[in-house]
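Below is one structure. I have some questions about it.
Removed from the display is one protein chain of the complex; every other protein chain stays in position.
To keep things simple, chains are lettered A, B and C as they appear, and every chain counts its residues starting from 1.
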Amino acid sequence: MIKQELCQVIDQTEIATNIYELTVKGELVHEMKEPGQFVHLKVNSGLSPLLRRPISIANINQDEQTFTMIYRAEGKGTRLLATLQQGDLLDVLGPLGHGFPVEETDASDTALLVGGGIGVPPLYELSQRLTANGVKVIHVLGHQTKNAVFYEEEFKQLGPTFIATADGSYAYSGFVTDIIKNENITFDVLYTCGPTPMLRALEQEYRHKKVFLSLEERMGCGIGACFACVCHTAEDPTGVSYKKVCSDGPVFKAGEVVI
Amino acid sequence: MIKQELCQVIDQTEIATNIYELTVKGELVHEMKEPGQFVHLKVNSGLSPLLRRPISIANINQDEQTFTMIYRAEGKGTRLLATLQQGDLLDVLGPLGHGFPVEETDASDTALLVGGGIGVPPLYELSQRLTANGVKVIHVLGHQTKNAVFYEEEFKQLGPTFIATADGSYAYSGFVTDIIKNENITFDVLYTCGPTPMLRALEQEYRHKKVFLSLEERMGCGIGACFACVCHTAEDPTGVSYKKVCSDGPVFKAGEVVI
Amino acid sequence: MSALNISLPGLELKNPIMPASGCFGFGREYSDLFDLSQLGAIMIKATTKDARFGNPTPRVAETSAGMLNAIGLQNPGLTKVVEEELPWLSQFDVPIIANVAGSMEEDYIEVAKEISQAPNVHALELNISCPNVKTGGIAFGTVPEIAQSLTKKVKEVSAVPVYVKLSPNVTNIVEMAKAVEQGGADGLTMINTLVGMRIDIRTGKPVIANKTGGLSGPAIKPVAIRMIHEVSQQVAIPIIGMGGVESAEDVIEYFYAGASAVAVGTMNFVDPFICPKIIAELPELIHSLGFDHISECTGRSWKTVEKLTHHRA
Partner (left out) sequence: MSALNISLPGLELKNPIMPASGCFGFGREYSDLFDLSQLGAIMIKATTKDARFGNPTPRVAETSAGMLNAIGLQNPGLTKVVEEELPWLSQFDVPIIANVAGSMEEDYIEVAKEISQAPNVHALELNISCPNVKTGGIAFGTVPEIAQSLTKKVKEVSAVPVYVKLSPNVTNIVEMAKAVEQGGADGLTMINTLVGMRIDIRTGKPVIANKTGGLSGPAIKPVAIRMIHEVSQQVAIPIIGMGGVESAEDVIEYFYAGASAVAVGTMNFVDPFICPKIIAELPELIHSLGFDHISECTGRSWKTVEKLTHHRA
């Protein structure tokens, strides 16, 4: 169930240049079921900025009743979010949307998790769920530059992890798709989250495979009421049928919607 | 000279119900010359609220490079101001306007300082200046109710101090004007700040005396540029001549402007 | 005894608070969060004759104390709304105000006729901010004669009272209000969004795919208050006010301006519980202001004090 709660900030750390890891505590953690869901954050109590900001859930700790988000401080809202300190309260609406289907991968299978930039965070909770089920997980993570890389160690502890940087300043130079080919990575199921061009490339390349994509779209309500975040369904790409990224997604099966 | 500076909060204390005493440190303190001047505060960095808030300077400490304000947390802006804590930065524009003329009272004279509610604060700095000059100072301070009374001790240390509460819950019941009459207070110069009806009553009653009044008006710029805060001059009450409360005032000689 | 119930043409409201059209869908999502029967009414998403996908995304952009939207009237179309959404909503004890949109008079008339027959639709809200294809895309709501004619024709076919939703993008709002009143409108709702735009400085392109969008939220409240203040003094029909409402205090400000009920739009996105919160806060606020009943607040900013003094506690 969706809840609105003032969660307490447990920790906030800058883990890469302008990339923050924010852990908060609240009862709504009990409602967090699927990896890949997101929360909608009101970063301050006034009207500037006005709207909530959608941020993925990167890690859930039911015992501590906490969850972690990882985000890039860029615009007005996320820069304010970055000023929160331990003990501060944060207005969280969530969990929202439908996440990655863990059950689509059998224990004996290999899952490939491909993330780009701030699309990487939700894959962390996903990877933990999959490995807990005995799935073999391979991570391919693309970042802009060396200083933007985060959670490399954390992912490595869950499975083989390849990093690409667009400017070649760290690890592989180039795109995540290059890594998958060059390293001859094989997999049964692919889960991905990141910039739309990356998602398109993966959908294109692995159309015969089971692929799940997490989309991004500008949002109003975040709960399915305002029709801000719709996309066309693939079977009716110019018609009136649609899916809402916030409530039907953000994760869709490849081929389900037009990206 | 008017300066804009991010001043550091040294202390903030609630000294009566919803009445806060806020001390900040900054170089613009060196510019503070006259008691009764004010500062224009941006209570937070965003756009809500948008405008600055005018608050009187209640106490100046040149040695420490600090000054103190006393204000009632009431609306959006002052309630936010009340959340500031030691070490926080506050955007201050000031000092602004012209204050109470200390030199109008000779050392051998008696000054009567009459304050109402949040008009009391600037009288504190004034009283210190006057007493430092050897002037005998009497204070008559009106408040709404017992819980709103502040700085009684501080004023007592500078001279005789009478308190009135409108609801009679503390000290004299009634108006400041009643006290002055009932106590047969005599004086050479009267300085006052408070609600307009109080100022009008005093101006009326003591028209043959030297009276200085500090006015309040809604402000835009606070520096004299926007014409938000004008009042008619007394000699041309329906014409085009005017004074600006922010830059010509807030303190005027009784009879100078229409209140 | 309630201090909040309000009677308006077609509407017996428990309280004068309702979500604004387009900001609450057809209620399904919010029904998971709170009991919709708490609401005074629900203004459902605009319904058009045929299903519409709406505009390309991005459809929303944030602005200072506001937002732009260009949803493009996405909705499942008349038949689905009548056969699925309205029956689903009938489980709640709350009157529905059906927002009717179209691009030709004929569309409005067809939708109005049919949707007004749904048992839980107690009033229509004519969304005349839509571009009129027959006049080259000029909005119905910017030409008095066109708005009046549309109102008249919809009134003829509607089984329930008709409220006309005024567009603020006009030189003379009073003229528009009088025109639709003369066309037979039972009430007014105002205001719809102001036309605005934002440009992304990195791409150089408008943030919204449709380029322009409707500006809503607290930023526009002063415009709405001014227009309601002007119009309420010139028409005899009641006004449901909207535009940036975010608190019980705002509701009173709308009433003082001349509104008889208030809708909450954009702020539902910021706080999905805002409508029930405002409803809960209103009784105490009203009493603290010295009123026994919220209806006493309507028009207080312009009605003479004499008429109003007996209301003070």
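Throughout what follows, a contact is a pair of C-beta atoms (placed from the backbone, for glycine too) under 8 Å apart; a residue touches a chain by one contact, two chains touch by 3 or more.
Model, not experiment: these values are computed from the prediction.
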In the full complex, displayed partners of the excluded chain: A, B, C
Which residue of B:Arg79, B:Lys136 or B:His232 touches the chain not shown here: B:His232
Given B:Ile2, B:Leu89 or B:Ile185, the one touching the chain that is not displayed: B:Ile2
Identified contact with the non-displayed chain, of C:Ser21, C:Thr63 or C:Ser116: C:Thr63
Residue ranges of subunit A at the interface with the undisplayed chain: 47-48
Residues belonging to subunit B that touch the chain removed from view: 1-2, 4, 42, 47-52, 93, 217-232, 239-240, 242, 247
Hidden partner chain, residues of subunit C it touches: 63-66, 68, 142, 169-172, 194-199, 201-202, 204-206, 211-212, 215, 217-223, 225-226, 229, 244, 249, 252-253, 256-257, 289, 300-301, 308
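By our rule, only the chains that are shown with their structure count from here on.
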Distance-maximising chain from subunit A - centres being C-alpha averages: B
Distance-to-centre winner among chains (Cα means, whole assembly as reference): C
Averaged-CA centre spacing for the pair subunit B and subunit A, given as whole angstrom: 55
Residues of subunit B engaged with two or more neighbouring chains: 47-48
Interface hub residues of subunit C, defined as touching at least two other chains: 64-65
